[in-house]
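Rather than the whole complex, this shows some of its chains in their spots.
For reference, chains read A, B and C in written order, and residue numbers begin at 1 within each chain.
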Amino acid sequence: MSQLDNILRDLVVANRILSNEDVVDAYGHISVRHPDNPKRFFMSRSLAPELVERHDLIEFDQEGQPVNDKRQPYLERFIHAAIFEARPDITAVVHAHAEDTLPFGIVSKPLEPVIHSGSFIGGKVPVWDIRKKFGDTDLLVRNMAQGRDLAKTMAKGNVALMRGHGFASAARSLIEVVRLSVYLPRNARALMRAKQLGGAVKYLSPGEIDARNRGYSPHSPETWRAWEYWANKAGCGHMLTRHGG
Amino acid sequence: MSQLDNILRDLVVANRILSNEDVVDAYGHISVRHPDNPKRFFMSRSLAPELVERHDLIEFDQEGQPVNDKRQPYLERFIHAAIFEARPDITAVVHAHAEDTLPFGIVSKPLEPVIHSGSFIGGKVPVWDIRKKFGDTDLLVRNMAQGRDLAKTMAKGNVALMRGHGFASAARSLIEVVRLSVYLPRNARALMRAKQLGGAVKYLSPGEIDARNRGYSPHSPETWRAWEYWANKAGCGHMLTRHGG
Amino acid sequence: MSQLDNILRDLVVANRILSNEDVVDAYGHISVRHPDNPKRFFMSRSLAPELVERHDLIEFDQEGQPVNDKRQPYLERFIHAAIFEARPDITAVVHAHAEDTLPFGIVSKPLEPVIHSGSFIGGKVPVWDIRKKFGDTDLLVRNMAQGRDLAKTMAKGNVALMRGHGFASAARSLIEVVRLSVYLPRNARALMRAKQLGGAVKYLSPGEIDARNRGYSPHSPETWRAWEYWANKAGCGHMLTRHGG
């Protein structure tokens, strides 16, 4: 298979994993940049991620418009277009409403990494409040101006919480953005429960966060192990584009 | 199929979805107004919603009495009859005991929307305490007087909590009352956890709630996407009366 | 089938329900009094409740000893023997470790009914601490003296918490002791979360608890509805000894 074929197949697997791991439900989406054209990206038509198959994927341009495709796209595709635009280092983007990330967007208590698998969220996660610049909206990112404002809040980081809504995350590969998005709610739960126990919280240090970023790559056996596990649990182990050993 | 056939089929799907999404268990029920006779409505006989099939549905009159049907009805059918009576704008009603809504009925801390998918509960959710007017009861809504008192508390809103018991919700379509009832406990969890983190809670503003009500309809692709997803998860995707695309 | 056959079949179903509803895991057990000999009762041999079949049931005498049966019994069968001895009004007993009941046995905060389905636990649930009378033990009820002390704490009630261990519950029928045991942890969760929200808790009043006891019977359609639902979920709907309609 071509590189593009592999990436689109991985995108289907990623949709199923995010659904099975409760990161997305009927809502939430994941996209990947076109490997041959950095101004384009792929994402499903408007469909629950659990149900996405290869033929549901649509190609989008840099303004978040479908390329020669009349099917219904996700309303919030501008989150993806704006992050791909602002961040040439980024290959894959997730937007989701994972439940345990929500409290940190609703009150002013920063979400920070406290567990090693949460290190990839970086330091304090910024919170984007659509109301600040756009007033009373339905909270959805419905155009490029809103998407760009969100991307500005994310800045050089990997994730931004969206007040009363969810989060956007970004990484250099599909496998990494899935891992980040699965462990983000777990880190949130560990931090919430530690705070309930009381006393000073031991966050990961900047040095630890850096050491972890250096220690992992999208091609390491450790990263692949999780992808293979999640795909099997989600019933699409047969769609893996390579196998461990 | 006729409009009535479609509606009754949707009512079966709605029963299965509410069960699969943990909104109801053996108890709790959902009803829909008769499309041709606004003084009548349909609801299952006394049966766990997960097990409801087309032939379990009973037609009820405006006093909550079965029409030419000897089978055992739900004891609390008066919740439905009274809300249909008080609210001509309403087409579908749910009564359920979803666990995470219960705390807000037990203590005086109002349940309010904090996440975008919770916007449809409106503003502060009123709490109906059967004890206030009817003294010591078994907490069940066993007659029209109790049902009407509950409907009065719900007033023009979409939902009322019932102290120590559960909630009643209402909407202009089956699909919307299901969505409202699924996201009500999620909004409750997000609010509970935000309060545990501490600090000021950012609720949805009235303008945001209005904007969301304007942005969605029972026929929009976004609303349908969730219905299709939930039906598939509940094992009744084959019963959908239309399909996305 | 004879009455005894029906009761033993119901006992198998009850084992499976308690396991599927997370009331028991590998540990915990349920017993039923012999319908023809009030000094005898039936319970499984030492086996995880999920795996119990008809031929695993053993008859026990009033001292908790197997009658003509060499198979390994549960260590804590004395809980059952002692409650059957102390309470002629009781037909069925459960002992379990359901997780969300545990906190109320560990700290001095009484578990009380706050939701209508929790009414059957009565008022404040007493806590039995084996250490008080028996000093340092392995916390297991290993003889009749310990079982009788527990039964004394339960007194005329339906349930007693066991500090650092779990609970014992009792009712006039299998169907009722299962319902009580399934809703006990749910009531515990509702109360824990209400307390976390803060403010005065509205418990069920004594009059409400009484009204609920009057309103339900083991033979009512409402009681049966839950039994049928739980049995179906546990994969043993085909073993039901009667059917709704």
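As a convention for this text, a contact is a pair of C-beta atoms (placed from the backbone, for glycine too) under 8 Å apart; a residue touches a chain by one contact, two chains touch by 3 or more.
Predicted model, so just to flag it, every value in this text is computed and none were measured.
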Subunit number of the complete homomer, 3 shown here: 4
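Methods note: only the chains that are shown with their structure count from here on.
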Size of the rotation, in steps of 5 degrees, that lays the CA trace of chain B over chain C: 90
Centre-of-Cα separation between chain C and chain B, whole angstrom: 32
Computed distance of Cα centres, chain C from chain A, in Å: 45
Numbers and ranges of chain C residues touching at least 2 other chains: none
Chain B partner contacts - residues on chain A that touch it in the complex: 25-27, 46-48, 50-51, 71-72, 75, 97, 99-100, 102-104, 106-109, 129, 131, 135-140, 163-165, 192, 195-196
Contact footprint of chain A on chain B as seen in their complex: 114-117, 119, 186, 189-191, 193-202, 204-205, 207-208, 210-212, 214-216, 221-222, 225-226, 228-230, 232-233, 244-245
